[in-house]
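A single protein chain has been removed from this complex, and every other one stays in its place.
And now, chain A:
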Amino acid sequence: MASAREEILQRIRDAKVPPARPVVRGYDRTGPGGVELFAERVADYRAIVHTVTSVPDALKALAGKRIVAPQGVPHEWLIDGVTWLREPLSIEELDRADGVLTGCAVAIADTGTIVLDGGEAQGRRALTLLPDYHLCVVRVDQIAASVPEALQRLEPTRPLTFISGPSATSDIELNRVEGVHGPRTLEVLIV
């Protein structure tokens, strides 16, 4: 008896689907972009957005908190007065943290999205998932105008997380409610 794999592939070939027309990409691959648009669209998801000139100054608001700081977070971000939690961290330790501070890989102006790829200042995925508060620093040069531009900048084989606002659900009468399993507060610092 043929394996499931061989049988499925053979059935596909037997279906004799004719070749498709070439794909016409007539859609807009760029977009207006810009910091203002990004800030406005992030805020639309009821995330908190600030445009700042100094990250360390903006972080003073974290005083007294226990905040996860992934590997690669710039040294000057680790200001005094905050208990910085560093890897290795257990699931329980992450769950008990007050929040997490990260950078990002790319951001998207058109959709108000930030993308993490596990690189510098982002850490593994669990770090930005278990703490209830996520503070993400976005550099202006990281903001792509559109979804197509952002995908082009990303390395697809890295573990990627696209984040558009805080955790939410539309499952009750199709109305959006913020805050389910992921961080209930998302704050974005644009530098």
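Brief remarks on what is shown
Everything below uses one rule, namely that contacts are C-beta pairs under 8 Å (C-beta built on N, C-alpha and C of every residue); 3 or more make two chains touch, one makes a residue touch a chain; residues count from 1.
Following the convention adopted for this analysis, contacts and distances are computed from a predicted model.
As stated in its UniProt record, the chain not included in the shown complex is "L-lactate dehydrogenase complex protein LldF", which appears among "Amino acid-binding protein", "L-lactate dehydrogenase complex protein LldF", "Nitrile hydratase" or "ABC transporter permease".
Panel shows chain A; residues 3-5, 7-9, 11-29, 41, 44-45, 91-92, 95, 108, 110-113, 118, 124-126, 129, 147-148, 151-152, 156-183 of it touch the chain omitted from the view.
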